[in-house]
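Only one protein chain is missing from this complex, and each of the others stays in its spot.
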Amino acid sequence: MSDATLPRHDAAAAPAPAAKPQSARSVVGESPIIQAALITVSLAFLLLFLLLPLITVFVEAGARGWSGYREAITEPDAVSAIRLTLLVAAIAVPFNVVVGVAAAWAIAKFEFRGKNLLISLIDLPFSVSPVISGLVYVLLFGAQGYLGPFLRANGIEIIFALPGLVLATIFVTFPFVARELIPHMQAIGSTDEEAALTLGASPWRVFFSITLPNVKWSLFYGVLLCNARAMGEFGAVAVVSGKIRGLTNTMPLHVEILYNEYMSAAAFAVASLLAGLALVTLALKALLEWRYGDAIAASRRH
Amino acid sequence: MAGRAAAPSAWRRPSVLPGLGLSLGITLTALSLVVLIPLAALFIKAASAGPAEIWAIATSPRTLAALRLSFLGALFAACINAAFGLILAWVLVRYDFPGRRLIDAAVDLPFALPTAVAGIALAAIYAPNGWVGALLAPLDIKVAYTPLGVMVALIFIGLPFVVRMVQPVLEEAQGDIEEAAALLGASRLRTIFQVILPPVLPALLTGFVLAFARAVGEYGSVIFIAGNIPMLSEIAPLLIVIKLEQFDYAGAAVIATLMLLLSFALILLVNLIQARARRRLGDV
Partner (left out) sequence: MTVAVTIESIDKRFLAFQALRNVSLDIQPGELVALLGPSGSGKTTLLRLIAGLEQADAGRVLFGDTDTRDLSLRDRRIGFVFQHYALFKTMTVADNIAFGLRSRPRAERPDSAEIKRRVQALLELVQLPGLERRYPSQLSGGQRQRVALARALAIEPQVLLLDEPFGALDARIRKDLRAWLRDLHSRTGHTTVFVTHDQEEALELADRVAILHEGKLEQVGTPDDVYDHPATPFVCEFLGEANRLPVRIVGSQAFLDDRPVLGGLSQNQSGAAALYVRPHHLKFVDDGPLSIPGVVEELRRTGPLRRAEIAVSGLTKRLALDLTSQVAPAIGERVRVKITHATAFATA
């Protein structure tokens, strides 16, 4: 390493906000006027497209005052929508954690033929429209679907019922956990596990006491994103839900129904809960990135 | 354990680590049941319609208009996002100003905010009586309930992709090479456009494609602001939902298949371009 460049190079890696790289900038860089202009353009763009919608949610939610707000989120349909959303996430997220960890283990720790294809297939749901993610299950399990007659004969309900909501949610959130874990596990390598094995540890012990602690922050990060999407998913569940109030209505669907019935304040009140969830997710995400930035840096390349 | 039992065979490199069989088994089972078999059902359903009907559905004016809006709208939104995303990433990486970290964190909002919430919020802002809509109304610009509204929603949901792809590459691209260019006598503009930005191009392209792919299929944030007027502001995913509500499963499947094939073809094309660039430039 060259000397005397401490403030310059360390700044990129160090979390300290004060030490932004400066010295190089004083010689090669834009004039303050151009900097100010670019910052203004960026801020204006963000204000228009990001901040304004967020503010709107909370302002509109409060349009009918506190009592109206409380009423909107405590009426029975809203409560059952909240309960259903939590239930769906409580099934879909753990499922994706198990599968995601298994996929990351196989992909990061082993070399085998077809690995790249497998990675592409795991990523596939990202490039499928949420509506199509719901549609495929209707085609398979719906009344006129391939398995519809069989299911009806056996009294199993999937579409317009909880299983359909869960399946559609699992589909859209399928890649999240694996995607955060794979790059991190690959970066860490396998020497820790190999060392533990030579010391006589059992495979499960190696996994739970070596591998999992090593990647816990990127796992948490993946779960966070997976959960946010699972609770907020709209298109896929809209297709499979049938939108039966009090039964198959999740929070985002409840928002839609209220909005379409011109109950704007109530719609925004329920929406504000989801927006709050988004803000908590973002805050935790930012916190994780600041504190454990190095550990999950590899996985940040979405 | 399962991995150790299996004899080293040609399809994989031997490893002392256990669990390949188990983990791969879980992965492939879940992948097949949740993703692959349902998608196969879609393609089979679409194919079962027969060539004549497929052609009829695909070329009906309403389908074409919806596909055109979804793809051109997504393309337009991805272009806007590429331009502003690059500026935003540049500002976040290179300049220091109060609130920089907060803004950096806020960029991910479209990832975290449920699409339906974004949808009703955008509709409220850009409606003729909304905060921005009211400002634009005297200028005779209508955003909500027009194709322009569709674009606004697509810009919103695609915003983080370009920023997040470009940011780490821009971080790497500062320092040495721009000093080298300055010492060789290059002007600042020449340094930016010939030295700093070219290595960023592959990441920019990737971000562009991700934003585009997301925008093509987007549903929740669009339908509230779009107005959903057939032939004018009706997007392809909505048309699928409408067909489904009319129990026209074949029609829905055909349109869905068309959308997927078009998206995959574009993504494949871009991946090929990327692979070529990577071979030439080393690890980009």
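Residue numbering begins at 1 within each chain, and the chains themselves are lettered A and B in the order written.
One rule holds in what follows: contacts are C-beta pairs under 8 Å (C-beta built on N, C-alpha and C of every residue); 3 or more make two chains touch, one makes a residue touch a chain.
Being a predicted model, the structure only gives us computed values, none of them experimental.
Here the missing chain is touched by one residue of B:195, B:232 or B:262, and it is B:195.
Touching the missing chain, out of B:182, B:241 or B:270, is residue B:182. Summarising the interface, chain B meets the missing chain with residues 175-177, 179-187, 190, 194-195, 198-199, 201, 280-284.
Operating definition for what follows: only the chains that are shown with their structure count from here on.
Distance from the chain A centre to the chain B centre is 15 Å, each centre being the mean of its Cα atoms. Only residues 1, 3, 11-13, 15-20, 22-24, 26-28, 30-31, 34-39, 41-42, 44-45, 84, 87-88, 90-92, 94-97, 101, 103-122, 124-125, 131-132, 152, 155-156, 159-161, 164-165, 168, 171, 174-175, 178-179, 181-182, 188, 191, 210, 213-214, 216-220, 224, 236-238, 240-241, 244, 247, 249, 252-253, 256, 259-260, 263-264, 267 of chain B touch chain A when the two sit together in their complex. Those residues of chain A that touch chain B in the shared complex are 8-9, 12, 17, 20-21, 24-25, 27-30, 35, 38-39, 41-43, 45-46, 48-54, 56-57, 60, 95, 98-99, 102-103, 105-106, 109-114, 118, 121-122, 124-132, 135-140, 142, 144-146, 167, 170-171, 174, 190, 193-194, 197, 203, 206-207, 225, 228, 231-235, 238-239, 251-253, 255-256, 259, 264, 267-268, 271, 274-275, 277-279, 281-283, 285-286, 289-290, 297, 300-302.
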